[in-house]
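Every protein chain but one is kept in place in this view of the complex.
This part shows subunit A:
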Amino acid sequence: MKQNLKVLICDDSILIRKKLRSVLEKCKIEEIIEAENGVIAVELAKEHNPDLIFMDIVMPDKDGIEALKDIKAFNSETKVVMASSAGTSDHLKEALANGAFDFIQKPISLESVTLLIEKVLKEESANV
């Protein structure tokens, strides 16, 4: 079973990136990359090919849904989890319709991230 996931955090908030990084470190994730908007996230996703991406929705330059579409277009296997405070039914529907792996509601808790990592690891091992 693959243990070391490569994770990309995309959020325009410095605080959220810091908090999410700390939660991921507690989950023993060693390789963490950060992006502050959708444009940079797409570039970094192409460059590093992460296993999992945490993607905010409301961001300047390129929002999370647009970035999700771009990332899925060049690698449909990448798991993108939308992480937003605005988990409205429209956002959920749009995210899932565009291939999002999951959706977590902010504020982000250690518990929700841990469950998600377990889910990703299970899927990764099933695909090996």
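In the analysis below, contacts are C-beta pairs under 8 Å (C-beta built on N, C-alpha and C of every residue); 3 or more make two chains touch, one makes a residue touch a chain; residues count from 1.
Keep this in mind: contacts and distances are computed from a predicted model.
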Just go with whichever of "Aspartate carbamoyltransferase", "Chemotaxis protein CheX", "ABC transporter ATP-binding protein" or "Phosphoribosylformylglycinamidine synthase subunit PurS" UniProt uses as the name of the absent chain. "Chemotaxis protein CheX"
Have a look at A:N4, A:N49, A:S85 or A:S109 and name the one touching the chain we're not showing. A:S85
Which listed residue, A:I14, A:A73 or A:L115, touches the chain dropped from view? A:I14
Had the left-out chain been drawn, it would touch subunit A at residues 12-16, 58-60, 84-90, 105-107
